[in-house]
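Take this structure first; my questions come after.
Only one protein chain is missing; all other protein chains are in place.
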Amino acid sequence: MEDVDDKFLKKNKEVPLREELRPRKVTTPDGQEIEIEPLRDYFCEAQPKVHPKAYSKIVEDFYNWARSNSLWILGFGTGCGAIEMRPLMTPRFDAYRYGIQWRPTPRQANLLVISGYLSVKTLKRAIRAYEQMPQPKYVMGLGSCTINGGMYWDSYNTIKRLDDYLPVDLYIAGCMPRPEALLHGFMELKQIIRKGEAEGANKYAENFAQYKANQKAVIKDWDMPDYNW
Amino acid sequence: MSLRDVLSPFTAWKHVINDPVTIKDPFSREASDRYRGFHQNDMDKCIGCGSCEEICQNAAIDMVPVEGQNAGPGDSGLRPMIDYGRCCWCALCVDVCMTGSLTMSNEYTWVDSDPDAFRFVPGVDAKSWDLEPKGYQREDERRLTGTVRAPMGETCPEDRIGNFDEIVDGFTAEQAIIEADRCVECGLCVATCPAHMDIPDYISKVRDGDYEGGLQLLYETNPFSQACGRICTHKCETTCAAMHEGDAIAIRWLKRSITDSVPRERYFDLIQKPDVPETGQSVAIIGAGPAGLTTAYDLARKGHQVVVFEALDKPGGMMRYGIPEYRLPYHVLDHEISVIESMGVEIRCNMRVGQEISMDQLKTAYDAVVLSIGLHQGRSTRVPGSEKAEAAIDLLRRITAGEEVPVPEQVAVIGGGNVAMDIARSMARLQKIKHGKVGVTVTALEELDRFLADKEEIEEALEEGCDIFPARGPQEILVDGDTVTGLRTWKVDAIFDAEGRFAPKYDEDDEMVHPAGMVVEAIGQMADISLLGAELTEQLEWNRGRIMIDADGQTSEPWLWAAGDAVSGPDVIHAVADGHRVAVSISRMLTAKREALQ
Amino acid sequence: MFSFSPDRSQYPQPGPDGKVEVDLETGKYLKLWHGPNHPGITGNMSVELTVCGDEVVEGKTHVGYLHRGFEKLMERRTFIQVFPIVCRVCVPEPDFNEYCYAAAVEELAGIEVPEMATWIRTLILEMGRFNSYMMAMGGISGALGLGVVGQWMTYTRDLMLDRFEELTGARIYHMFILPGGVRAHLPEGFEGRMEEVLSTAERYLADAEKLMFHSSVFKTRTQGVGYIDPALFERYGVTGPNARAGGVAKDVRKDSPYLVYDQLDFTVHTEEASDIYARTMVRFKDLHETIQLIRQILKKMPKEGPVMGNLPNVLHWKIPRGETYIKGESSRGEYGYYLVTDGTGYPRRINVRGPSYTHAMALLEHLISGTNISDVAALMVSLHTYPPEIER
Amino acid sequence: MSEANKEKLSGLTTVKEIMDTATSFEVVARDFYAALAPKVSKNIRWLVDELAEEEQGHVDLFTKLANDPKVSEAMAEKIQRPVADGKFSDCVQVPDLGENPDDQTVLQYALMRETAAMEQYTELATTAPEGPLKEAFTFLANEEAEHKEELEKIYYEIVHSGGV
Partner (left out) sequence: MRELLYRLKDRYHFGTPTFQRDDLCFVTVKRSELRAILTELRDVEGFTHLTLLTAVDWIEEQQFQLTYMINNREANLTLALRVMLDREDATGDTIHDLWPTAATYQRELREMFGINFPGSPRVDEEFILEGWTDLPPYRRDFDTLAYSQQTYHDRPGRETHDPKTHMQKVLYADYPKGAK
């Protein structure tokens, strides 16, 4: 481990908001002049909420059992690990038999797999995708990069600890993890869900301000609302 | 659009009747034999050199102290802790591992919801894959750092036997760089070196071609770098990380290559006395060997006045009178001592303390006295007839001093240490010069592989025509009238018992007589402490035959320090280390004394 | 007969500079983000489409989602430390990076590579090409709704990954071609197992051929679509199969043979149509050529010999000042490493010339205007681009 | 070998007498070393002191043994005279070490003594009847053997210092 190098100091400049997102006056096609504030007007402003448990333990257990058996993964390959998802989707490893499938949109998915390193640019999209997923939802981190920066530990453009920015329920070691290791991870996640311990999304809602602060510290051109639901 | 193009896609349906290709149980699927999975580390083999940490481009490895692994010779006691939040399983750490202790299993599954869990010390933190034999191992010996020592030129036996010229050529600049390049700079050797020289640092100077910087670095820890570059016992090389697979780095020769590469006269520019005020205090040092002169060098550089009393003709001690010229040429030693003298050290030769000047006189005239008298008396086996034997150490001194020594056609040497080799090879040279042929027999109690002499010394002695009889116990020196005729020995069945203790067992039936016109005893040496006088001997505290000293080299007398072979056993570099230690202690005392006066 | 073609007379017409004046305020146009999270995208990149109806008026490629700053990271790693990270530059065909980097270092440091190692390197590169083509075939068929071909191709690719695993010790990032040679010999019985994979692959390819090249749907969607004018090839730096599909019989393996390609027999396949069909066809034929090459290599390669040359101590390995460029024919075209050294233990600069760089940026942006939205995915896949090598 | 010592031995037939001689042997040795200590140079006095201490340890041990009720019962038994007897008695007498013996001489002398004692006790152990007495002699033999090995180690370290 090298000590923090302070000979070089990074610059902390603000990035101005893109013009089309600034509050301004526009003329509508029918000639009216209205004031718009795109970030407020175009998005829902709701804050994330803690997903309540069912009123009875038996029902909650049933829910958890059901959830654990329908892990729908958002088909968003954020890093190298995505290449090992393909074999899982195809007959040889066939993850579908375990109730796991890939969905093209966050609205239909409840598991976000961060497949390795996240560049700042992708982190922004990943946060957005995550926030758009319906609750209850889970995050899985693949490989070294999501744990402590991996081999891009000294890169200016990749984050080091995924749990700074998103609540992670499970990590899989490897660079990159094999399909079998991924399956192991899914099975483990199922166990966690069944025990009712996959509380990442609730943690996110509870510590929302903290997560946002971390996210905004690295994503400098924050041009979206605080919560992308 | 042909009909064929419409119909042919339907041929895919034939796969309906095929067996599925799905892997039934993907969870227990084993990875290939070479798979680079999770790490394993053999605790017995690992030496904690940190090469794995050095090569890791992900900063995934930390060297950490672990329970049950203690630092010791050739083992730092540290072990690699691997962060699987960094690792990329490239296995460079396995490839570079100096001992082959670090390997990889073919295990690949590790899931955890705690991100801090992915950090472990392989071999210490128990893991399910610790004993897995499959997994990545390098195909042959390590290949990322050189394993073979750069060749060293030396005079062939035929050419060297007839003279006392230096044998070893020393590295050429290219050879030195190639050899220095092999060093992984782990620094394990530094702890082993009695003087704790900055070995990796000066080796890196060789690699960079900065010989002058290297020389200054050498002199920081050793004013006898030229001598040590030739004749050091180089214990450092026995703890070199490179020796586990391949040859140890030729540390000694690299040191020599620095000292040889800097022109003689440049030494005086590079090694200058620091600009310190004179303290007006003075120290007497008895014996101009490595310990005494190192003390003198250090003290003179601190501004003290130093006088060294030497009983013999010339300074150098055992380096001059014990070590033959073919190993350490006198001009090298002269130059080395002249550098020390340039610090303002005064050396008075032919001043035998106890005769020319007494200890009491020294005590009153100087603020401190250092006893560095070495081991200049030879031990005798005291077998019958041994009174007719020569002591190796006397003989060597006489040869150095240029005295006439008897050179019979056949000489028997008793002893298996370096002194035995030195006298055997010196006598061989004299025989070659006088008789044109070599006739030296070396006998020793030990088996050849337990000889105390360096391997090279033994090999070179054999090359030069000396006969070595290992495991022979001397029983009698045969004498006919006044002349020695031979040496009678018994076979030694075992010299050490099961616990490794000396317990010689002889086979009395296996008797040999080695004919010889001279028998030389080279079994051991002791200090000549007669100079102390009975009174001082009685005053001093002793520790098992040696003057008792504390960690700083001070004796029980507040004005007297002791250093070198006489207290630490025979070893030049040890003597140098003693010298430094004593110098610091004396200097501390003198400073305190000065401050008390002010 | 019913025509599939929409009436495009209502659509905006290009101005004299060939560009359409896009004014979003008119309400005629829509901005559509294709990616980064989109099933029809090749990897993690995105194309910002401006569409009018279902026709793309303008497309801008956005990359950088996978940018790790490799070229910067390499500058602060020693020559051996660069070795594990180069393969990450291109995920589906990492071996080319390893080879190009190793060869560049060997050239500047003057290191001899044993013959055995060059054969194994060639084998590895061809195995990588096989995988990459398999992905491309699966990709194009998937983009056109032929899911089953994608499944077959992924399966056969996975069989090849098993061979990679037993040879190199890893599935995806092999980290096998070290500067100086390769890490190990072939394992026992490798040839036989490889032959099984190859014959399985051939079986599936025969089926795939029927589903793709003899399918009326596939033909309709690909023939004449995504045409690249061969005159543009040189202006846009088009190489590899994309250029060969337009009749340019150029292949680095043939033109300036590296490794042992001069000892191997193979044909450079070309097509004339320069459309998606032709590009897919060239890859399909080249895939067969690759299978044939792997067999040939295994047959011709020496049975024993050292696999590593002599390296200096890599912990302080310095390479004299110099610069070089090493190129090879990857599955996507000319792949190259530009290495500049300055006499220190670290590279001064490494620049990776990935074929996707030119194909997915300027060329794609040029081709995409005027296409139908439904063809965008197929067009992109047909160019066979891998985003990680664009932005590195 | 002096006549007086030979005589001393010839009459021995009971265990008790052997024990007495053995004790006196150790006592003589201890006294010898104790008397030698001031005579030698201080730098080797440690060696002589150590030897004296070791012998004193044996004297103590013998005394303890003799007071052991089990051993004292067996004392009356008669046993065969040991074969190695001669060597044993040889060493009881004080050889001439000279005015100012050096470490090597002292060691050689001590080694000779220990060897003889070891052989003696071994012999006694073989002839002694099964029981506590035999154990006692075996123990003593081992003691002496160990001591001898210890001395040999010291001898090797001091005399055969390797000679670098």
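Labels A, B, C and D are assigned to the chains in the order they are written; within every chain, residues are numbered from 1.
Throughout what follows, a residue touches a chain if its C-beta (ideal position, glycine included) is under 8 Å from a C-beta of that chain, and two chains touch if they have at least 3 such contacts.
Just so it is clear, the model here is predicted, and its values are computed rather than measured.
Counted over the whole complex, the shown chains touched by the missing one are A, B, C. Residue B:63 is the one among B:31, B:63 or B:339 that touches the chain not shown.
The residue from C:250, C:295 or C:318 that touches the chain not shown here is C:250. Touch with the chain omitted from the figure is made, among B:9, B:37, B:85 or B:524, by B:85. Counting the whole complex, the residues of chain B in touch with the unshown chain are 48-50, 53, 61-65, 70-72, 76-78, 81, 83, 85, 115-116, 119, 186-188, 190-191, 196, 200, 220-221, 274, 298, 301, 551, 577, 580-581, 583-584.
One chain is missing from the display, and on chain A it is touched by residues 1-2, 4-15, 120-121, 124, 147-149, 153-161, 164, 217-221. If you put the missing chain back, the residues of chain C touching it would be 60, 63-64, 67, 69, 71-73, 75-76, 107, 234-237, 239, 250, 255-256, 322-325, 327, 334, 336, 338, 340, 348-349, 351, 353, 357-358, 361-363, 366, 391.
By our rule, only the chains that are shown with their structure count from here on.
We define each chain's centre as the mean of its Cα atoms; on that basis chain A and chain B are separated by 59 Å. Taking each chain's centre as the average of its CA atoms, chain B and chain D sit 42 Å apart. The mean-CA centres of chain C and chain D are about 90 angstrom from one another, to the nearest whole unit.
Shared contact sites, meaning residues of chain B that touch two or more other chains, fall at 21, 31, 57, 88-89. Put simply, chain C touches chain B in their complex at residues 77-78, 80-85, 148, 155, 162, 165-170, 173, 175, 180, 183-185, 187, 207, 210-211, 214-217, 219-220, 307-308, 311-316. Against chain C, the residues of chain A that register as touching in their complex are 29, 74-80, 82-84, 86-87, 89-92, 104-106, 117, 119, 121-122, 125, 129, 151-152, 154-158, 175-176, 178.
Across the complex, chain A meets chain B through its residues 1-2, 91-94, 97, 141, 144, 146-151, 153-154, 161-163, 168-175, 177-181, 183-185, 187-188, 192, 197.
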